[in-house]
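Removed from the display is one protein chain of the complex; every other protein chain stays in position.
Naming follows writing order (A and B), and every chain is counted from residue 1.
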Amino acid sequence: MTIALEPVVAARPQTPLQRVVSDFCESRLAVFGLVLVALSAFVAIFAPWISPQNPFDIAGLDLLDAKVPPGTEASDGRMVYWLGTDGQARDMLSAIFYGMRISLFVGVVSVVAALTIGVVVGLVAAYAGGKTDAVLMRIVDIMLSFPAILVALILLSVMGKGIDKVLISLILVQWAYFARAARGAALVERNKEYVEAATCLALPPSRIVFRHMLPNCMPSLIVIATITLARAIALEATLSFLGVGVPVTQPSLGMLISNGFEFLLSGRYWISFFPGVALAIAIVGINLAGDHLRDVLNPRNLR
Amino acid sequence: MTGAGLSVRNLRTHFFTKEGVARAVDGVDFDVAPGEILGLVGESGSGKTVTGFSVLGLIDPPGRIVEQSSIRFNGEELTTAKPERLRAIRGSEIAMIFQDPMMTLNPVLRIDTQMIETVQAHVKVSDGEARQRARAALVQVGIPSPDERLRAYPHQFSGGMRQRVAIAIALLHRPKLIVADEPTTALDVTIQGQILFEMQRLCRESGTALIWITHDLAVVAGLADRIAVMYAGRIVETGRTADIVERPMHPYTKGLIGSVPSQNTRGHRLAQIPGMTPSLLKLPAGCAFKARCPIAIDRCNEMPALEAHRDGQLARCWRATA
Partner (left out) sequence: MLVYIIRRLMQAGLVMVVMSVLVFAGIYLIGDPVAMMISPDANEIERDAVRASLGLDQPIWRQYLVFVGDAVRGNFGKSFLAGQSAMGLIFDRMPATMELAIASLILSLGIGLPMGVYAGLRPNAPGSKAIMTGSILGFSLPNFWVGLMLIMLFAVMLPDMIPGWPRLPASGRGSTVDLLGIKVSFLTGDGLLHLLLPALTLSFYKGALIVRLARATAREVLPMDYIKFARAKGLGEPRIVGVHVLKNIMIPIATVSGLEFGQTVAFAVVTETVFSWPGMGKLLIDSILLLDRPVVVAYLVVIVFFFVILNLAVDLLYSVLDPRVRLESRAT
């Protein structure tokens, strides 16, 4: 008896990636969010070139121009302070560009590092199973049961100020989140047949885990990464606002907001307000895009 | 046709989905006289459940009853009735029993809560009076220790008990018509028999009309006065039970009866109707059964009308024979 082989028919005319992109673009809010993110990223990357002034160059500051409202012209006529100046006569627009740079830098680096660590731990736990899994997940659970902000506060109070220390705290606070997600996704994959097949072929475990299981976990990890990025940026801003985050010499948006707080009630709102708007743009943009990305990448919709 | 009872004419309920229009019920006519038991038989996808829900006005978007459908109950047109009027009718004049008793009762509310609210939705009585009525209804359907049972939660009941509670709820206001959608399908065979017997007794005692929706012809054969067979959204045959069972006219009905295992078929292969019901999104032109029909001819590309071929028995087939 002959077995007729059915031709494999491509179910979709588009590649999965194209479908994800087109599904994503269906939501105007999500696209709007993406635009905001792109704007923030652009500003952050090109800050030195597009800022009207270098706010860290003390020589270039004229204290006569301190605390002027938005739209004022500089006393030497060189430029217009579109968003006003702060207590040290720094142009707010420039300060915001540089501040965005630091905020995004800290956020992205911490998320990438936390993702890497967390994913490795999660995949190892899922693949190894048994006691290793139990111990690792115990640690993850304990880390996750505490509010991130308290853990970060304590860590920073111990370690002191500095961007590197902020990064370390953020990474320590976030990796557990990725570990749990990676483990969950990996456990689903582990039971699938291709893992069994690969094991039978005597492929080394590291190869199975990283070359085969990892790509299938990617969609949920991407979604979690975007949400975590927004949280990381918000967390750094909060810590800086509280005075335990980045040092005064490298002000992130959070620190700028903190600097302007004392002037708020006296009517000089622009020193806090505009950095606040910039911060909101970055965070909300990421969340709007990420929220829709989650719906689009939902495993149920992908198949 | 007197004003009393249910009279359905050209009922069409369509579902307007992204993939197209699913014509779940596409031109259904039937009557149920007061006190009569009608068995509505069909496979899944035949539209029988949607018919039941349409009578009660419980079709949710994207579905709706399409224009020129008519459902007259005791002389009143239900398709154009105001929502508040429909709400008043539901549960008091027309009641419904669902298929899966596990999901019919709200798991976080007590039985008495769910029964008392039904009473108080239609008559203004005190909690105590409503509780008395609920208790009486439980006794009527044969549930022991009704006071204890009233204070219990649904998950503490077995499937058969839960269905009895649902029946009790349906009977609370002595409705003129009960629509029962596969009420025994999810139950054990022995319980099935009990419930069948109970329902028949209750309906005969109170003169309540009953539409019993099922896929199992054998179940209604002993219960119903008349039977209507549905296929792909239309009625293909209807008539008195005895006539349908002994002298079916439509090939589909014959196939249904032939596929019921019995003493006569013991030792033989079970007869099956080949093929599957067509998708409601892509109904073929003409008779919907023609692809599976052993006696289909060219003329079947044209939809036959439901015609009386014998006294009281109607069939939708060009080649209907006894």
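Here, contacts are C-beta pairs under 8 Å (C-beta built on N, C-alpha and C of every residue); 3 or more make two chains touch, one makes a residue touch a chain.
None of these values were measured; they are calculated from a predicted model.
**Student:** Among B:Arg64, B:Arg87 or B:Arg292, which one is in touch with the chain left out?
**Tutor:** Reading the full complex, the residue touching the unseen chain is B:Arg87.
**Student:** Looking at A:Met137, A:Ala230 or A:Val246, which residue reaches the missing chain?
**Tutor:** A:Ala230
**Student:** Which one, B:Thr13, B:Thr79 or B:Thr118, makes contact with the chain that was left out?
**Tutor:** Once the missing chain is taken into account, the touching residue is B:Thr118.
**Student:** Among B:Leu6, B:Val25 or B:Leu56, choose the residue that contacts the chain missing from this document, as touch is defined above.
**Tutor:** Going through B:Leu6, B:Val25 or B:Leu56 one by one, B:Leu56 is the residue touching the chain not shown.
**Student:** Counting contacts across the full complex, list the positions on chain A that touch the omitted chain.
**Tutor:** For chain A, the residues touching the absent chain are 29, 142, 145-147, 149-150, 153-160, 230, 234-235, 237-238, 241-244, 254, 257, 261, 264-265, 267, 269, 272-273, 276, 279-280, 283-284, 286-288, 291.
**Student:** Touching the hidden chain in the full complex, which residues of chain B are there? Just list them.
**Tutor:** 56, 58, 60, 87-92, 95-96, 98, 100, 103-109, 117-118, 121-122, 153, 155-156, 166, 169
The rule is short, and it goes like this: only the chains that are shown with their structure count from here on.
**Student:** What is the distance in Å between the mean C-alpha positions of chain A and chain B?
**Tutor:** From the centre of chain A to the centre of chain B is 56 Å.
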